Every structure is written in structure tokens, then in C-alpha cells.
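As you look at this complex, bear in mind that one protein chain is not there, while each of the others sits in place.
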Amino acid sequence: MMPTPTLEPAAPIDGEKSPSFWQDARHRLWQNKLALFGLIVVTALSLVCFLAPLLCAHVIGFSYEEQSLALGPVPPNRVHWLGTDPLGRDLLARLLYGGRISLMLGLCATAVSLVIGVTYGAVSGFVGGKTDMVLMRMVDILYALPFTIFVVLLTVFFGQNIILLFVAIGAVQWLTMARIVRGQVMAIKQQEFIEAARALGLRRRRILFRHIIPNLLGPIIVYATLTVPEVMLLEAFLSFLGLGVQAPHSSWGVLIKEGAEVMEEYPWLLTYPAAAMALTLFSLNFLGDGLRDALDVHASKD
Amino acid sequence: MLRFVARRFLETVPVLLIIATVTFFMMHLAPGGPFDLEKQPSKEIKARMEAHYGLDKPLWQQYLLQMKHLLVGDLGPSSKYPSRSVNEIIADAFPVSLELGCEAMAVALFLGLLAGMLAALKQNTFLDHAPMSLAMLGLCVPTFVMGPLLISAFALHLDWCNAAGWYFARDRVLPALTLGAYYAAYIARLARGGLLEVLRQDFIRTAQAKGAGQERILFRHALRGGMLPVVSFLGPAIAGLLTGSFVVETIFGIPGLGRFFVTAAFNRDYCMIMGSVLFYAAFVIGMNLVVDIVLVWLNPKLRFE
Partner (left out) sequence: MPLLTVNKLRTSFHTRAGVVRAVQDVSFQIERGETLGIVGESGSGKSVTCYSIMGLLPQPPGRIEGGQAIFDGVDLLALSHRELNKYRGLRISMIFQDPMTSLNPYLRIEQQLIEPLLIHEKMDRAAARRRAVEMLADVGITDPVHRLRMYPHEFSGGMRQRVMIAMALITKPDLLIADEPTTALDVTVQAQILDLMKKMRQELGMAILLISHDLGVVSGLCDRVMVMYAGRVMESARTPELFYETKHPYTRALQKSIPALQVKGQELYTIAGAPPDLLRPVPGCPFAPRCGYVVDYCAREEVAPLEVAPAHCTACLRVQKEKLLL
């Protein structure tokens, strides 16, 4: 049967306190198996990756840059759990270190895009009028710029300073965020409780921070979760161009690129990095989708 | 309607002008120039080369000169491929990218809409989860992994087609699949979301009360509204697809536009950069206009505003 609008199923209105929005959202997120899976995987992977130096020293027993040309590429075995690359470097160690960089870059760039996008969108939507028109026109123009060319130009600007590069990418990625936030602000601004706050004589700044920004948290959290995988894909793309992290450091993008080049001879060099990355992106996306369902104010309660 | 289109066309001119200006100063401020690369030419030759391309003049003169050329549609010479103008390069490579892009788009639309509609109709069943998991996979696997995997499976092991090249009809299959997969995944998710949103509306209940069957409800009542998010996405998506993909073109050895886009920036081929940026921007703006027209056509409420 096709889904139809939910009828009011006799909402219980007796004395019981109804759960707050955030409690409700958390409950819905907990109910969502895929989102929960995503959350657990992301947390676990981040933990393992950030503990990479410790793990490499004490559990794996190899560092990410330790070469052994004599050994060469060997498939996964008892000593090298995920095998080694053509330079005889332990893949697991490289995978962990690479993940550290990939995840950090994802978070970094997302944070930058978040700060710019939210500020820009909120100001545009809140001030409205001519300012809004000009600001949004600028976003339209920036949307029309070919992303690849600009990222390449930016790498030229910032050289191989990887952190700066990703600040730059974050600075390009904020467009969608700004649009979402602006739309949300416009919608909230017209709602009655803002009218009420204004009628109470609250100052604009106070209305913005106390009433509008908290209502934006939902979409912002969701979109941020979905931006991280996007940035990580971008990192992979840049690695493909040879603009990514430089040796001896590595990232998942670099590992995948190197693996793809030798996939016929040494398939494990592609399989594991690609799987790690896909798993992370999968988890982040599932988490983002779950958060969207859980936080969406429009979604029906059950 | 006609006035709307005309106004949008006129708006395009200043927008392209701004984009050209931004691009111009950005690439000239970036360190290095077209003749500073790998094998350094002697100072004298370099100076003569720069004089030939007008790079010895003050920046503001270069700017005015380039703008003058751009206004008449002359994108200028390529410094990397000295014998050809940027116009010629684009004219040569674009048809290839156009063909590949169209084929990839067809793949994306067919697979994406099919999966999205199926998932929306069978929400929370296997027929929802299976295509949506596949779509998620499509979003998470980078193109440069997807490409080699497809080559390995279909060209090397099954030997159904060539690993690379752009000569026969069957050479088109793998690149189109590789390029289309990501977009198919995106479209599937958008279509599902849009359809579910519409299927929740009151007027769907009205249609059910009239005795309309599932097919009628889907195609007659829900599809129009449900496609709005997909259509909005198609604007930038088509622009991106048709102007070429560097990764796919590199992997499959396709002589398309995407390569020039990326290598231009590497080579500081100023005119090529400018040409690519403007070509792409014009494409995006044009596609967005088409999308807006389609949106208005789909949604009668907008027609009166």
C-alpha cells in the first residue's frame, strides 16, 4: 500500500511530560540501525586511526615509512596482516596513518566550510532585502566556476602545504551550506515565535543567536556529516592528480591511486584502502541520512 | 515567460565578465608563468616568448586586451599548444566530451530514476534497501576505482570490450557506466526522497479515494512533484558531465575536454584556463536557465509569479 498522510492517532495529552525535541531525535537515531552502525564504525575507525602511532609501535610492529626493498610486495600474511607495497612498506601501518590524514583533512575542510557557510547564509537570510540579493548573486556566480580548475590553482597558491590546501577547499565548499542556512533562516524568520520575540522587544542580535541559530542546528549537523565524505572524495581526486599528500606520508586517496595502478598484480593494495575508504564514506553517509531523518522537524513522529 | 528568459540572458553578460575578471587576476597572481616549467628556456627566449603572448605588458593592459578579445568570442592562443587557438582546441575536444556526457547522463537517468521510483514505492522493503545500498556504493567509490574495476572485470577477464580507446560503439559502454554511476546514485536518492515527500501529501489520499491504482498514482499524481529535486540537480550535473571528466578520460584514454581543463591549470596556459572557465561557466548558467524553465513548466504555481 502506498504511504498516506499520518492521521492524528489520538495523541496522549494527559499529564505525562512529552519528550523534548533532542531526546526524541536521539531516540529516533538509536532506532535507525544503519545510522547506528555508521556512528559506531566512524567512531571506531577514527579511534584506531588517531591511535596509529601507538598501534604501529606496539601492535603492528612496523612504521609507515619503513622500507624493505628486499621484501617487495607480499600478499597479506601473519607478519604483515594486510601485506606490503612494492617498497616493502607495511600496508596496515600506511592505512592507519593515511586514515589519520584523510579523516583530519575531512574534518578540517568541513569545519572551515561550516564557519563560512553558516555565517554567510545566516547573515544573508537574516538581513534580507538588497544585501541578501547581492550575497546570493555572488554565490550563484561562484557556483558557475569550474571547481577542478580552481582547486588546481589553489594548490599552486598554497604549494604542498596540505592543511592550508584543505582550508582552501573548505573555503570553496561552503556554497551549498550557505544556501541551506539562508533558506532555513528565511523560513524561521517568518514563523510566529520570532514575531513574538520581536514584539517582546528583543534585539536583533539576540533573536539571531538565541532563537534562529539553535533552530539551524539540525540541518547544519546533517549537512556537515555529509560534507566530510565529499571532502574525502575530493582528497582522493586530488591524489589522483598527484596534488595530494606527498611521500613518505600518505592518505587513503594516495593509497587507492597507487593501488589502482597495480591492481592486476597486487590486488590487495587496492582492495584494502578502497574498502577502508568506502566503509568510512558509507558510514558517514548513513549517519548523515539517519541524522536527517532524526532531526527533520517535518518528519512525522512515527 | 519570454521576458524572463530575455532578462536572464542579459544578466549572463555581467556575470561572465565578473568570472573572467576573477579568473584573470587569480591566475596571474598565482606564482609561476607558462614558461617557467620543467626545462627552463634561456632568459632571452623566455622574454621573446612572453613578448609574443603579450605577457611583458603591465597587468592592467593585459587585462584590457584579453577582455577585448573575449568580447568578440576570441579565447586567444594556447601557450602549451602553440599552433592552435583555444577556440580550436575546445571545438575539437568538446564533441567527444558531449557524446560521453550524454551517454553517461542517459545511464544515470535510467538507472537512477528506476531505482528511486522502485525504492519510494516499496519503502522499507528489500526493494528499497537493495537499490539504495547500491546507490550509496555508487556515491562512495571514487571514479578512479570504479573505472579500473570495470576494466578489470569486463575488458580483461570477460573480454567483452576494450580496456581503453574511443573508436567503436562498444568503447562507449565502460566510460559511460563509470561516469554515470555517481550521478545515477545521486539521482536515485533524490528521486526517492522527492517521491516520498509527494506521496505523503493529502492529494495522494484523494487520488486513492477516487480508486486510482498504484501506477496511476505514481505516474499521474506523484511523478511531477517528485521530480522537482532531480530536475534542480540536473542543471549543474549536466554541465559537469558534458564538459568532460578528467579522471574518466585519463583512465579510458578518451580525447575529451576534461584533460585540457586540468592540464591548463598545471601548465599556466592562461588563455586555456580562461577559455575553460568561461566555457564551463556559460554551460552552467545556460543549464540553470533551462532547469528553471523546466521547473516552472512542471510547477504551475510558479507560472504566475
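Note that the chains are named A and B in the order they appear, and that numbering of residues resets to 1 at the start of each chain.
Criterion: a contact is a pair of C-beta atoms (placed from the backbone, for glycine too) under 8 Å apart; a residue touches a chain by one contact, two chains touch by 3 or more.
Quick caveat, the model's predicted, so the values are computed rather than measured.
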- Note on the structure: Answer key for B:12, B:152 or B:201 versus the chain not shown reads B:201
- Message: Please identify which residue in B:114, B:212 or B:293 touches the non-displayed chain.
- Response: B:212
- Query: Residues of chain B in contact with the chain that isn't shown?
  - Reply: 201-203, 205-214, 216, 220-221, 224-225, 298-301, 304
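In this text, only the chains that are shown with their structure count from here on.
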- Query: CA centre of chain A versus CA centre of chain B: separation in Å?
  - Reply: 23
- chain B partner contacts - residues on chain A that touch it in the complex: 2-5, 140-141, 143-146, 148-150, 152-153, 156-157, 229, 233, 236-237, 240-241, 253, 256-257, 260, 263-264, 270, 274, 277-278, 281-282, 285-286, 300
- Which of the residues in chain B end up touching chain A in this complex? 15, 18-19, 22-23, 26-27, 30-32, 121, 123, 136-137, 139-145, 148-149, 152, 156, 196, 199-202, 204-205, 208, 214, 217, 236, 243, 246-247, 261-262, 264-266, 273, 276-277, 280-281, 284-285
